[in-house]
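The structure's right below; bear with me while I get my questions together.
Note that this complex is displayed minus one protein chain, with the remaining chains in position.
Read from first to last, the chains carry the letters A and B; within each, the first residue is number 1.
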Amino acid sequence: MDVSEPGAGELTVVISEDLCIYEIAQLHDQLLPRLAGGQKIQLDLGAVAECDSAGLQWLLALRAWARSSGVTLSFEPLSDAVRELVDLCQVQSLLGLQTVIPADMGAC
Amino acid sequence: MAKTVCVVDDSSSMRQLVRMTLSGAGYDILEAVDGQDALEKLGARRVNLIISDVNMPRMDGISLVKALKQNAMHRFTPVLMLTTESEDAKKREGQAAGAKAWIVKPFKPDQLLAAVQKLIM
Partner (left out) sequence: MLDDEQWRWLAETFISEAQELLQRAEMSLSDLEQDLQDVEAINSLFRAVHTLKGSAGILGVDFVVGFTHHYENLLVGVRDGDIPLDSALLHLCYRCLDRINHLIEAATGGLQDDPDPEATAILVRQLNEVQRSGADLPVAQDGQHQERGTFERVSPASDQRDQAWHISLRFDRELFRSGFDPASFLRYLGRLGQLTEVIYIADELPDDLADFDPEQCYFGLEINLLGDTTKADIEQVFEFLDDLATIRILPPESQLEDYIQLIRALPEDDHRLGEILVKAGLLTEKELQQGLNLQSAEQGRKLGEVVVDAQMVAPEAVQVALEKQSSVRERLGRAAYLKIASDKMDELINQVGELVIAAEGMRLAAQQSVQARISERAEELCRHVESIRESALRLRMVEIGETFNRFHRLIRETGDGLGKQVKLDIQGADTELDKTMVDRIYEPLVHLVRNAIDHGLESPERRLEVGKPEQGTVTLNAFHESGQIVIEVSDDGGGIDPDRILQKAIERDLVAPGADIDEQSVLQLIFHPGFSTAQTVTNISGRGVGMDSVRKDIDGLRGTIEIDNRPGRGCCFRIRLPLTLAIIEGFLVSVGEQYYVIPLELVTECIELPAHLAQKAEGYLELRGQALPYLALRHYFSIKGGAAERQSLVVVRQGNLSAGVLVDRLHGEIQTVIKPLGQLFQHLKGVGGATILGSGEVALILDIGSLLRQVCDQTDAGSDRLIAAMP
């Protein structure tokens, strides 16, 4: 995980590890102290090769925290592995992502 | 990315059955002949699922589960135990140790595949 501050109150977090049960506690512990003071946080998940339910739940927990603390949090970009799970669990709107409707499901 | 399953059984025919069934479905297989062998072969190599027999020489399945749960590298890895009907007491012991998934021998290949897929798909 690589955390950078492109500007004041801005935070870019690049995650290259798997977002799975084995990694998640460590990622959480690393990120938590860095979040203080961040107003605009971007999580770059483009390099995440594996993502499980624990990983997805962590993203949702971050999102819930951001919303309640008035922090702007975006997940951009998403790797295929993350996207697959997001679609499977249909949590696009919960994560503040643009809803991508799979073609086979038709319009809602 | 193909998921890897480690099969631990002292019976080579059982390992063969598991290998044929799962590799056909796209899983990579790692074989071990008993608990001790499994711990050595797994080492720092994380797998997605461990399928283990209960009764094995040197280290049985229950001990293997206990050891895995103590191992930071493998503590969250699901374990599917292969058991016979007569090993009900063992089953409870195994569940207490952390092996939540069980499949009763003899089983058909598709039963095994279904069990594996429910756990890692």
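Heads up, the rule we're going with is that a residue touches a chain if its C-beta (ideal position, glycine included) is under 8 Å from a C-beta of that chain, and two chains touch if they have at least 3 such contacts.
Please read these numbers as outputs of a predicted model, since none were measured by experiment.
K.L.:
Of A:1, A:14, A:47 or A:60, which residue touches the hidden chain?
P.N.:
Among A:1, A:14, A:47 or A:60, only A:60 touches the chain that is not shown.
K.L.:
At which residues does chain A meet the chain that is not included here?
P.N.:
21, 24-25, 27-28, 32, 35, 52-54, 56-58, 60-62, 64-65, 68, 85, 88-91, 94, 104-105, 108
K.L.:
If the hidden chain were put back, which residues of chain B would touch it?
P.N.:
75-79, 98, 100-102, 114-115, 117-121
Everything below uses one rule, namely that only the chains that are shown with their structure count from here on.
K.L.:
Would you pull the chain B residues touching chain A in the complex into a rising list?
P.N.:
Those residues of chain B that touch chain A are 1, 46, 76.
K.L.:
What residues on chain A touch chain B, complex-wise?
P.N.:
The contact residues of chain A facing chain B are 21-22, 49-50.
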